[in-house]
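Removed from the display is one protein chain of the complex; every other protein chain stays in position.
Labels A, B and C are assigned to the chains in the order they are written; within every chain, residues are numbered from 1.
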Amino acid sequence: MIFSHSDKTLELMSRVQTFMDEEVTPNEALYREQLNHGELDWKKWQVPPIMETMKTKAKEAGLWNLFLPNSDNGAGLTNLEYAPLAEIMGHSLIAPEVFNCNAPDTGNMEVLEKYGTEAQQKSWLEPLLAGEIRSAFCMTEPDVASSDATNMEATAVLEGEDIVINGRKWWSSGIGHPKCKILIFMGLTDSSAHRHGQHSMVLVPTDTKGVEIQRMLPVFGELDAPFGHGEVVFDNVRVPASNMIAGAGRGFEVAQGRLGPGRIHHCMRAIGAAEEALKLMIKRSTSRVAFGKPLVNLGGNRDIIANARIAIEQSRLLTLKAAYLMDTVGVMGAMSEISQIKVVAPNMAQKIIDDAIQMHGGGGMSNDYPLTALYAYMRILRLADGPDEVHRGLIAKLEIRKYQ
Amino acid sequence: MIFSHSDKTLELMSRVQTFMDEEVTPNEALYREQLNHGELDWKKWQVPPIMETMKTKAKEAGLWNLFLPNSDNGAGLTNLEYAPLAEIMGHSLIAPEVFNCNAPDTGNMEVLEKYGTEAQQKSWLEPLLAGEIRSAFCMTEPDVASSDATNMEATAVLEGEDIVINGRKWWSSGIGHPKCKILIFMGLTDSSAHRHGQHSMVLVPTDTKGVEIQRMLPVFGELDAPFGHGEVVFDNVRVPASNMIAGAGRGFEVAQGRLGPGRIHHCMRAIGAAEEALKLMIKRSTSRVAFGKPLVNLGGNRDIIANARIAIEQSRLLTLKAAYLMDTVGVMGAMSEISQIKVVAPNMAQKIIDDAIQMHGGGGMSNDYPLTALYAYMRILRLADGPDEVHRGLIAKLEIRKYQ
Amino acid sequence: MIFSHSDKTLELMSRVQTFMDEEVTPNEALYREQLNHGELDWKKWQVPPIMETMKTKAKEAGLWNLFLPNSDNGAGLTNLEYAPLAEIMGHSLIAPEVFNCNAPDTGNMEVLEKYGTEAQQKSWLEPLLAGEIRSAFCMTEPDVASSDATNMEATAVLEGEDIVINGRKWWSSGIGHPKCKILIFMGLTDSSAHRHGQHSMVLVPTDTKGVEIQRMLPVFGELDAPFGHGEVVFDNVRVPASNMIAGAGRGFEVAQGRLGPGRIHHCMRAIGAAEEALKLMIKRSTSRVAFGKPLVNLGGNRDIIANARIAIEQSRLLTLKAAYLMDTVGVMGAMSEISQIKVVAPNMAQKIIDDAIQMHGGGGMSNDYPLTALYAYMRILRLADGPDEVHRGLIAKLEIRKYQ
Partner (left out) sequence: MIFSHSDKTLELMSRVQTFMDEEVTPNEALYREQLNHGELDWKKWQVPPIMETMKTKAKEAGLWNLFLPNSDNGAGLTNLEYAPLAEIMGHSLIAPEVFNCNAPDTGNMEVLEKYGTEAQQKSWLEPLLAGEIRSAFCMTEPDVASSDATNMEATAVLEGEDIVINGRKWWSSGIGHPKCKILIFMGLTDSSAHRHGQHSMVLVPTDTKGVEIQRMLPVFGELDAPFGHGEVVFDNVRVPASNMIAGAGRGFEVAQGRLGPGRIHHCMRAIGAAEEALKLMIKRSTSRVAFGKPLVNLGGNRDIIANARIAIEQSRLLTLKAAYLMDTVGVMGAMSEISQIKVVAPNMAQKIIDDAIQMHGGGGMSNDYPLTALYAYMRILRLADGPDEVHRGLIAKLEIRKYQ
């Protein structure tokens, strides 16, 4: 049992950190300015040019597609090696895209690399890897409890050479991006198959006839431009049968492989977000004075800082262990640990960010600090990729099984 | 010790509830539509016509200015009698204005009624009571920790016949409203006086030369149109000395009288918000199905409902007791209890709303439900009118004093 | 809605408080000394003579049997009037017996007064009211989950003129007391009746043949001398049919009436215990010095004090409301509120006592302070008279019903 990173990881951590300090952080304000962040009509969203500049630099620096585990396309990192890099990126909400490591593109790329045909990879994986296009993932539905994924009602039916797609999806993150060209749709193909063999994943270009993006859903009132979270209607959408991923009925199998690493990425970014909040909290509380003392010397503020440190350390170690298990025994062997971190990390970060907001006073509620934006990300993470309740249920089931 | 409301209160509760059911709730969607809620340039904000319609009806129904304690101008209610009415209004974020019971106008009206000269009342109290104009309150400053109000640095200096005002204020709620015509400014007049005798309150028409509203501050990304929370610079603003409220150096005295009832109003609305969240939670969890069962029969969801009920009941009783004490022994005698509810009610409501969001899944994060908007109100309430930490400090001081 | 006590209640509160200060508190140490508290063989337990002295004085002072609601035998108090008296007694673990207001005698006396025949009252109620004997209540069983009371398996079967009793009970509190002469047994009479009509309550003198007290159960290692919590085997115990209370099959009906007031008494004592812990916490933390400051000025200690005050106030008001409802609409109408306080009060007190222990350092863990003993009482209260889980379930059921 060793608790230090390998030299390879340490070197990459140092380079990503330096890039963050020199290229990303100094350009955050410019990015927001160019974004015209408040544009409410998502159809008018544009990509801030500085994002493309940062992406080019990251690519040149070899800090690109780091997330792809054991792949020739990325840096050949294990999940355990990538995890601390994702944490560093998690300090900033715009950083993951800079390194082409942002959800849901990462998950979609993994799916295409692992399950895609050569033609699928040529058409979609390559431009995604190059950061030229963006993608979306359409799974959650408004009309059923998606915490139970087998509830899914939208359909992807094979008709001759075509797959015919119908239904309504929402929380299709990234679908509002001007460069979003492809989406992966998951739907019901064969309701007579066994519970986890009824659904399929299908590649659907966003400009296919019958795909109608009806709106972007706000999160705490924010639309997350230029990505957005779309509500999409599929009305007799037809794509060729060759757009099927992996094979009809293999949707859950593919989803499982997709979600494991994705959850670890989210959790490591959550840890980065928590570290950022802790840093801001300390800076604020040591410099702001009330009742004749810096805030940090008032009431329970030092306890809040200590508790934050303890919570971060614990969830980081558990997330790294989950990554290690995924690398060594696979997603199925790491199932409990992945669910454990999925519960712990966002809750931990939400609490610490809330404490940081409190220590910043009114300013902490405004956009003068990144706190509410990070908070919203953590809050939605407690629902996305499986709500806390479903993960706790799975963990308990596996515990109980030990004694049966 | 009696735990039931008087007939007078019960009758008013019934009428306010009916008005809510028949006039407010059915028009919420129209209000939002008319608001063009997303308009980011606050200078273009307009008042939704339906608001004026609802106000007129409420006035005709005699459900108007109910908040004014023991006053000829309102319904002559005590704080204890008004409290359950504020709770009912708290179910909706737009309701308080409908009844002319919204902050910060309520506090400003109380100040003018209690401390205003006849001329001041004629100019500002009358149109406020009529709901013809809106007002703002400028106290918090960005450059100092306003949790310690004696930190205030902006100045209101007497020069001959004038008061000269300089400084920067923020979180001036309501100042973005198209009808906001008057603000109450609090600033430093005499730094040589005793700690709580240095500051004054001054009436400043918003169109006075030198008053520059620089921006509206977002809360969790939302600007709260058409009210807004402004950042305002006062640059050598001159108003006549007759605009002083109560007298130079009496700012804290006036503020204390203003904040007591205001905190009770906020807390009762918080309780209404919590009840609304509990109602939505139950409706959702009994109708939504996952894993073959309604959500309410899964995991700890019934415990969450039970805990919500327990927390609401307790904080309501404590808030009512604080109102009772304010009515019978005054703000100073109710100091501990007011601070107690100010800590309890927003935290309680924030937790319950968060639980309700979780039970609504992704939808709970969007504007399809009022949950995130209510959440944001509760979150900022933990900072507004004194952060939790300051109130806890006061409660502890009073406890310790009992043994000294 | 009025939040102050009646003059009658205030007068009694003052007299009970004075008696506590003058007679009970000064004799606590003597009581423990006489108890030879550590005697592990319960058969050798003796009643400390000072207890009888205190009882005599309380009786003379008219502070006797105050708990009996609306009865000629007590002070004719309502539950709401008695509640603050129970709170005062709750400051000390020995006080309730001094006033003849201790569980389970109180519940047993209520049952006998309400449901007992004249003969039953003559034999058992009178000496109980006089404080001459003690009693026990045998309901919980070791072999089934007693949180679901219908699980009860011990039997009370009518055979001709006799009731024949068989089975095993535990947590029969008070049965180890040298003066415990009578127990109320609850058992299965007719398993073919409807779910809540199968059980009966029977009076069983403790010296009846076949009643074997096997041991006293420790609570956190303490046996609670001279009362104890017994495990009792009933082996073909025969009592005359006239020992049946209320009638065969009415066990649950009687239990319900018994438990409502009992829960309120427990909860009010819990509030008294919490107040005692808060008092000790403040005295300790203002007088003990570490790192150059009194503890109260270190870290989050003032927050702990403030939170304690807030929690106590809230649970007291809710408990009083439950008492008020029981007085005005009866146990069935107060069901939710009784369950609410049963969850809130012991948990609240357990937390505050734990905080008080922490602030006392090692000493707080020892018997130099009453803290661990109070803690044990609170901890077992979260299980006794229905575990938290069952009460939360009931509260949730009643909430959900509102929308069905």
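The rule is short, and it goes like this: a residue touches a chain if its C-beta (ideal position, glycine included) is under 8 Å from a C-beta of that chain, and two chains touch if they have at least 3 such contacts.
The structure presented is a predicted model; accordingly, all values stated were derived computationally and were not measured.
S.K.: Touch as defined at the start, partner being the missing chain; which of C:G62, C:G76, C:G333 or C:G363 qualifies?
M.R.: Residue touching the chain left out of view: C:G363.
S.K.: I'm checking contacts with the chain that's been left out. Which of A:N166, A:N307 or A:N367 qualifies?
M.R.: A:N307
S.K.: Can you list where chain C touches the absent chain?
M.R.: 38, 40, 140, 142, 144-148, 151, 170-171, 217-222, 288-291, 295, 298-301, 354, 357-358, 361-368, 372-373, 375-376, 379-380, 382-384, 387-389, 392-393
S.K.: So which bits of chain A touch the chain we can't see?
M.R.: Residues of chain A in contact with the hidden chain: 1-6, 9, 80, 278-279, 282-283, 286, 296, 302-303, 305-307, 309-310, 313-315, 317-318, 320-321, 324-325, 336-337, 340, 343-344, 389, 391-393, 395-397, 399-400, 402-404.
S.K.: Touching the hidden chain in the full complex, which residues of chain B are there? Just list them.
M.R.: Interface residues of chain B facing the absent chain: 299-300, 302-303.
By our rule, only the chains that are shown with their structure count from here on.
S.K.: Which neighbours do chain A and chain B have in common?
M.R.: Touches both chain A and chain B: C.
S.K.: Could you name the chain whose Cα mean is nearest to the mean of all protein Cα atoms here?
M.R.: Going by the distance between chain centres and the overall C-alpha centre, it is B.
S.K.: Centroid of chain A to centroid of chain B, CA atoms only: how many Å?
M.R.: Centre-to-centre distance between chain A and chain B: 37 Å.
S.K.: Could you give the separation in Å between the centres of chain A and chain C, each centre being the mean of its C-alpha atoms?
M.R.: Roughly 53 Å separates the two chain centres.
S.K.: Provide the C-alpha centroid distance between chain B and chain C, rounded to the nearest whole angstrom.
M.R.: Each chain's C-alpha centroid was found; their separation is 44 Å.
S.K.: If I count partner chains per residue in chain B, which residues reach a count of at least 2?
M.R.: 389, 392-393
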